[in-house]
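Read through the structure below, which is laid out as structure tokens, and then see the notes.
The other protein chains are all here in position, but one chain of the complex has been omitted.
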Amino acid sequence: MATLPCEPDASGLGLRGPALGGPALGRPALGGPEASGSVPSAMAVGGVHAEGIVTDVAVVGAGPAGLAAAVAAAAAGAAVVLIDSEPVVGGQFWRHPAPAPVSGIGPLREAEVAGVHHNLRRYRSLRRRLAGHVAAGTVTHLAGHEVWALEPLPTGGAGCDARGDAEEAPEPRFAVYATAGAPGARRETTVHARSLVLATGAYDLQLPFPGWDLPGVMTAGGVQSLLKGHAVLAGRRVVVAGTGPFLLSVASGLLRSGATVPGVFEAARPTRWLREVRAVGAAAGKLAEGLGYARDLALHRVRYRTGWTVLRASGEDRLQTVTVVPLDSAGHPVTAGSRSIAADVLAVGWGFVPQLELPVALGCGTTQDPHGLPVVVVDSEQRSSVPGVFAAGEICGVGGAAMAVVEGEIAGTTAAEELTTRTGADRLAERAIDPRRVHLLHRRDAWRAFAGALARAYPVPAGWIDRLDGDTLVCRCEEVTAGAIRAVAIRDGAADARSAKLLARPGMGWCQGRVCGYATECLAARTAGTTPRHPPTERPIAAPVPLGLIGAEC
Amino acid sequence: MSSFTFDGTPVEFRPGQSIGAALIAAGIRSWRTTRIAGRPRGVFCGIGICFDCLVRVDGSPNQRACRVIADEAMTVTSQEGTGHGDLAV
Partner (left out) sequence: MARVVVIGAGIVGAACGYFLARDGHHVTVVDRGTIGGGTTGRGEGNILVSDKPPGPELELARWSGALWHALGADPGSGVSTDDLEWQPKGGLVVATGAEALAGLMAFAERQASAGVECAPVGGDDLAGYEPHLVPGLPGGVFYPADQQVQPVRAAAALLRAARAFGATVRCDVEVTGVRVDSGGAVRAVRYRSGDGVREIPAEVVINAAGTWGGEVSTRLGAPIPVLPRRGFILVTEPLPQVVRHKVYTADYVANVASGDAGLETSVVVEGTQGGTVLIGASRERVGFDHAVRYQVVRLLAAQAVRLFPMLAGVSLMRVYRGFRPYCPDHLPVIGPDPRVPGVWHACGHEGAGIGLAPATGALIADLLAGRATRVTPEPFSPARFGDPSAPTPRVPGAPRDAGTVAWGASA
């Protein structure tokens, strides 16, 4: 059965399936025998936006981690709501085209983008299992729904729970608010969940450089998204630059789709990576993937230059030329060696920023990843520091899709099991010897080691700050230059992103500092002579939302 | 092939593509200008994070072109600055 379109079912409030007698293991069905799946409820929870779907586990994000979590939670007997802003599951790594109406001429077909995908078997298996759960009513898939906020529900909140056996099912602990719909016709959906699995993934880390704001300069992830999700080549001649193995994946996809790639310019010299034998050995699949990329590049005679980076992008009102330059062993550009390359697109990527606003809003503890960026702290069962909130995938540490799937399965299973009435001791004992769980933990540890090695092999290239001109934009939304940020750092001691924001506006625009936050923090600190701290940023509004919509019921 | 109009001109798209993807495929690189320096912008991050690709769809400004799935009936127009110039007093 195909995945749901962007609309929820006709009632708009979730599916009601046949009463469950309980899964094969004999565990009591969650929520009692009278109902299954997520139920609509006009809950009068004191002071909280009512009229929502009530469920056991709400999973936010349907990338590899969220997809795996939703399937695992449903398999473990929970009622699940999967909330995702895309029309099709897969997130970034497994991005696929949106479903097209059958009557459409020339709709995108999965086969077209299959050539640029990896591990499709795993994806298709998960998607199939999800579809099965959706059909059975154990998962409600809210596709095309963007979460703008969430909050804990008042403890002991009054609420008429429409299910029977209310004493078996604990009260929902969280409210998740999401919007969906066409421009100008948005509507809001609220989900009340007993537990949450947050799997909001990551987005491209960006470093400013002169000319990066020209149309035609895109993130590596953006170029990949156009290809995988829309079967569109971002351009005819695409220079790929930055750091990280993702560049190879992007270049390979472009080449297979017929673009010309004048060169791939990797700032790091990652031969050290190959020396971390243990980590690489555990990730044999990744190695094979890497070799596949190398073959693609060789086939098309595309140079993969390490120790090179982009100096500037030039053009009138669109990109026309990319200037790349070799770096010396200290990371400084050797200007004499610079080359200018004609191109219509420059795909840049420097790593990934975990997207943390939802766990931060709930108060989840964080720590720093190798780039200094905040990630959610989780235990071996993907529990965050907030009871009832699980986290999985890139937000726990950038480590790729395979690790995300493993973490998602652990999180989903644990979240579901916690909601049954069995005691904790029983569960722990059983889990310790559960071969599946042991296997998952082993694989996750292996992926973590691999991810750590990767991060060390592809650091953010030092010296990018020195390549900024005074008039290079740092904040694209508010058009704040490097010079303006330096000025407030010097004049007013603004040594961090937040102070710079309050004085010069970087981070005050539409993207709320997602793109420029890392760079602003580094630039402000460096100018003021301190160390960048990259504290987790609070964004109580996770996505812009029309005022008329959120106040509609007040 | 289906098409929507962009500033009055038809732009072809394949059902399932976003407006941004269709515009890029048609060779259109930018469809708005920034409010301070009037600089052109189009797709940057492609995944809905950067809000560079804002465009007006059926009269509603500031829609992320990379996230709105194209539709036959849509009227897409480029925008300047805040996109709400008509509200200025």
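Going by the order they are written in, the chains are A and B; count residues from 1 in each one.
Convention: contacts are C-beta pairs under 8 Å (C-beta built on N, C-alpha and C of every residue); 3 or more make two chains touch, one makes a residue touch a chain.
Just so it is clear, the structure is predicted and the values come from calculations on it, not from any experiment.
**Q** Among A:A135, A:V438 or A:A552, exactly one should touch the missing chain; which is it?
**A** Of the candidates A:A135, A:V438 or A:A552, A:A552 is in touch with the missing chain.
**Q** Which listed residue (B:S3, B:N62 or B:T77) would be found touching the missing chain in the intact complex?
**A** B:N62
**Q** Where does chain B touch the missing chain, residue by residue?
**A** 35, 60, 62, 81-82, 84-85, 87-89
**Q** Pick out the residues on chain A that sit against the missing chain.
**A** Counting only chain A, the missing chain is touched by 47-49, 149, 151-152, 175, 177, 184, 361, 478, 488, 491-496, 498-499, 502-503, 505, 508-510, 512, 539-541, 544-548, 550-554.
In the analysis below, only the chains that are shown with their structure count from here on.
**Q** Could you please specify the touching residues of chain A with respect to chain B in the complex?
**A** 85, 87, 92, 97-101, 104-108, 182-184, 203-204, 206, 213, 215-219, 221-226, 229-234, 317-318, 476-479, 509-511, 514-515, 544
**Q** Give the list of chain B residues in touch with chain A in this complex.
**A** Contact set of chain B toward chain A: 1-2, 14-18, 21-22, 24-25, 29-30, 34-37, 39-52, 54, 57-60, 62-63, 66-69, 71.
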